[in-house]
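To start, I am sharing the structure in question, which I have written as structure tokens.
Now for subunit A:
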Amino acid sequence: MVPVLSLLLLTLLAGTVVTFLAGRRARWVALATSVGFLFETLWLLDSYTSWPGRSGALGVPQYSDGESYAWISVPWLHINYTVGIDGISLILILLTAFLQLATVVYCWTESRRPSAWFGLVLLTCLGSFGVFIALDVLLFFLFWEATLIPMFFMIGFWGGPRRRYAALKFFVYTHVASIVMLVALLAVVFYAHAASFDFSDIYIATHSSGFPIVTQAMLFLALFFGFGVKFPIVPFHTWLPDAHVEAPTGGSVLLAGLLLKLGGYGLIRWAVEVLPQGLAHTSWIVYGVAFASIIWGTVLSLSQRDLKRMIAYSSINHMGIVLLAIAVYSSLGLLAAVLLMFAHGVVSGLLFMASGSVHHTFGTRDIVTLRGITPRTPVLATMIMVGSLASLGLPALISFPAEFTALLATWDRLGYWVLLPLVILVVTAGFYLWMMQRVLFGPPQNIPEKAHDVDVYETAGMAILVALIILYGVLPGFLVNVIVNSPVYGFP
Partner candidate 1 sequence: MGAFDSLFQWAFLVPLFPLLGLVIVGFFGDRMKKAEFGGWVAVAFSGMAMVLGVLIAVGEALTPGRYTDVSYAWLTLPGTQSVFSNGFSLVMGTLVDPISALMLIVVNVVGFLVMLYSIEYMHHDKGLPRYYAELSLFLVAMNGLILSDNLLEFFLFWELVGVCSYFLIGFYYEKPSAASAAKEAFLVTRVGDVLFLLGIFIYFATYATSGGGAGWAASGFKFTTGSTPFLGSLVGSASSPTLTIAGLMMLAGAAGKSAQFPLDVWLPDAMEGPTTVSALIHAATMVAAGVYLLAVVSLFLGFTADDRLAIVAVGGFTTIWAASMAVVNTDIKRVVAYSTISQLGYMVLAVGAGFAMVGLYHLFTHAFFKALLFLAAGAVIHAVGTQDLLKMGGLGKSMRITSIAFLIGALSLSGFPGFAGFWSKDDVLASVYSQVGAHPLYWPFLLCALATVFLTAYYIFRAWFLAFSGDHPRDPTLPHGHDAPWAMRLPLLVLSVLAAVAGLFAFLPSFSSLLPGANVPPVYGSTDLVLTAVSAGLGLGGIGVAYVMWGNGRVFQLPSGSPLQGARTVLLRRYYMKDAYDWIGLHGVYRLARAADFVDQFVIDGSIRGIERAFSSLSNGMRRLQTGVVSDYAAYVVTGLVGVLLFFLFVAPWIFRTMGGG
Partner candidate 2 sequence: MSLEELAFLVLAGIAIGTALAALLVRELVHTILWISVFFVALSAIYFLLQADFLGILQLGVYAGAVTILLLFGVMVTRKRIFSREAATGIGPFPLALALVSVVILAGVASGLPTQPASVQTYAPAMLSQELFTTDGGWLVLLGLTMLSALAGAIYLVREGRE
Partner candidate 3 sequence: MTDFVVAQFVGLSAALLGIGLFGILTRRNFILLLIAIEIAINAAVLNFVYFAGFATGPGGVSGQAAAVVIVGLAATEVAVGLAIVLALNRQRGSINVAEATTLRQ
């Protein structure tokens, strides 16, 4: 049958290379590639009707559209190019496609070295797409690092005043984490004597009886750290606000939209599925970290003055809920985690675009000095409002079904502990409304004369995301029915 995934990878790869070389016409090539990629993903979406289920005694999850070609085969080491998707990765690929298109459209008028800029945008999306389809440890790590480099250059070159510090900090944090992750993954492979680097072989090895529990727990914690830093989990989160504040708008959209999801996807695929006993025994640590992230993210965003920094901290809070949903380790929880990742990707993408436009139009992102921008820029104000309301979990918008399922799963496992995230929901509503009241409403103050509303490209970029927010808010069934076709179904 048609090797769809490799085809997709090829289109993206070709697109990226041509964009780098295309010079002035780079933006058109980038647009063509992202539209092509989106259509292919949509075709893949509706062709993916059922999940091949689990096979063998150990219930090894199978993958549809799987391909596997030998890459390095030495008597004692078998690494091959194995790719495959299921419900979880398909939804995140869809997110990549949408965000890619929205970012390319939004940054249409990028003037500083456009070919390099669009090339880097496509490269990041290529990297994250690769991560979502890779089923081989080395391939997974390869694509994982591939996303890091373009983001480093984006922040480093197109960033704000302190970009060098932020880029470096981002790179060091993520790189150290990915090394720990690699070591942990290799340890899992060799310790469990897996036949090859393939996910299914590792799954068989770790689930066979011989694998001692203590090592599983230790390896899981190492993997948890490796993926957690990208989440970001609380003690290691300080790179995110700096990276976001200094990153260019397109950069922080991709950073918040995609890179944070890599951590989540990796945790589900390579940590929770591969080492379920590991999670079972260390769940209280993961719970603690999740609750800490939720509280810390929100409390901090209360006191931020910079719009982007506030949104960055609120995405720490959202990813904390994702971590909680994963830690709950039930099919409901995993479903909620993936749904929330998609929702957060779209919502924070929109919010970052809006705050980028605010910075572009009013010259500052400082909530305290901005006042009453609605009369002058109604479209931008509506975008900010839709983004904020979606982010605080309003029902008709995309995050409500996700947060509802996540909290239901948490209630189902943890009982009254769910009161904590619920209270935090109110505080989140608090600071978003405070921001909206301060920035959008109230009598207009120090609005520069030349401040004009967002141009057609920015509006188009944001409109795509708003459409998604409303579509999947009113009809979450489309997403949920796809996610359910995945290993999620077999979970307790």
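FYI, contacts are C-beta pairs under 8 Å (C-beta built on N, C-alpha and C of every residue); 3 or more make two chains touch, one makes a residue touch a chain; residues count from 1.
How these were chosen: all candidates are chains of the complex that A comes from, given by their letters.
Note that the structure is predicted; figures quoted are calculated from it, not measured.
Colleague: In the complex, what candidate makes contact with subunit A, out of 1, 2 or 3?
Modeller: Spelled out: of the options 1, 2 or 3, subunit A touches 1.
Colleague: Which positions of subunit A touch candidate 1 when the two form their complex?
Modeller: Checking each residue of subunit A against candidate 1 gives 234-235, 237-238, 296, 299-300, 302-304, 330-333, 335, 372, 374-375, 389, 394-396, 400-401, 404-405, 407-409, 411-413, 418-419, 422-423, 425-427, 429-430, 433-434, 436-437, 440-444, 475-477, 480-481, 484, 488-489, 492.
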